[in-house]
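See structure below.
Here the complex is missing a single protein chain, while all its other protein chains stay put.
Here is chain A:
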Amino acid sequence: MNDTPPGADTRPGTDLRPTTGACPATGARPATDAPRPAPRPQPTVRTCPFDPPEEYRTLREQDPIAPVTFPDGATGWLVTRHEDVRAVLADPRFGANRRPARLGSPAPADTPLPPPPPGMFLMMDPPEHTRIRRLLTGQFTVRRMRQLTPAVERIVAEQLDAMASAGGPADLVRDFALPVPSLVICELLGVPYADRADFQRDSSAMLRLDATQEEARQAHLAMHRYIHELALAKRVAPTDDILSGLMQDGRLTDEEVAGVGALLLLAGHETTANMIALGTMCLLGNPGQLAALRADPSLMDNAVEELLRYLTIIQFGLRRVALEDVELGGHLIEAGSTVLASVTSGNRDAERFSGDPDRLDVRRPYSPHLAFGHGIHQCIGQQLARVEMKAALSALLDRFPGLRLAVPAEKVPMRDDMLIYGVHELPVTW
């Protein structure tokens, strides 16, 4: 039985990785191991709701691979340039199993990392990662997701109808941005949408930065148990969905199916919901860009990519662990060190994005951004996210030409306290 939530360090594990950067034969340290500056705190405080913390700019320019102290007290490295972030995420010497990012619970730095929970392929390295991911990739191809477009558009239209007939003001998160991806992922996975209150509560508890390890563990356990039971029922009475397919396929254990299901359910609604709501708020806050988009709806594909780049909601980056000593930009990253690859910072890197990367520009020519990560873990649901964002934003702007915030922008509760950034609520009227 393995029911540890993503990242909760509660169980013993074996960790055979070396912990020293010294040469095993001579004891000598690589020449790149320059005198190390004192770690600075990982920047976490935003001054603008759409911009990452200011310090990232200075870090990119002056200290792109910087020793940092994470909010939980552990130390590691923060990587802020686009090119370096890509390099870290594509490098098999950086493993994906890592400690959680939590504010509340100090990480016992010397506790070995437990193995990831079954099915949690986001935290696995090849060949385990490959074995599980390959069973899913066929479900999320560009073609399949495009075939899904009419169904997504229907769901979008129904939610907008309901919103319109209830009359404004509405909470765009509750009434639109959250239901749309939740309905879609429920449909794809074969999870009853009627159970949404439970799984939305559990997933939000898993993403809260101030959740204790025990709270996160309980939430994950509840979600895991729920999907497990659902999957078992589908073995007896399969339906046409991903969970049934995985149960019929038989290459994953029941525990693994539950883990995969929980991961897809969580990632499938939290991320896209926040991109839709925050994306809407951002467009409303950039009236020139909104007008351009309304005037030329063919800009929508590009606008979606630009919003993904500009808002990158994986606000505290992607964590990796050095599996061996790695030299990176003149620094020695010792085996066992945590490396935080800041996708938000990389996506504001002026060396990569021409013009002013700190401005939203729906006409900006596409350049590969890091909003879906990079490397073998790059988001498996990204084509679905694109289809959903496009359908949702197009229809929303179309349906409500007078859409506006119903409260001053400063009053919108931002998700500074969640692993996935966005808005808790978005009061709008039209």
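Criterion: a contact is a pair of C-beta atoms (placed from the backbone, for glycine too) under 8 Å apart; a residue touches a chain by one contact, two chains touch by 3 or more; residues count from 1.
Please note the rule applied: contacts and distances are computed from a predicted model.
Visitor: Refer to UniProt and select, among "NADH-quinone oxidoreductase subunit C", "Acetolactate synthase", "Ferredoxin" or "Xanthine dehydrogenase family protein molybdopterin-binding subunit", the name of the complex member that is left out.
Guide: Per the UniProt record, that chain is "Ferredoxin".
Visitor: Of the residues A:97, A:139 or A:244, which one touches the chain left out of the display?
Guide: A:139
Visitor: Have a look at A:73, A:330, A:368 or A:413 and name the one touching the chain we're not showing.
Guide: Candidates A:73, A:330, A:368 or A:413; residue touching the omitted chain: A:368.
Visitor: So which bits of chain A touch the chain we can't see?
Guide: 89-90, 133-143, 145, 368, 372-380, 382-383
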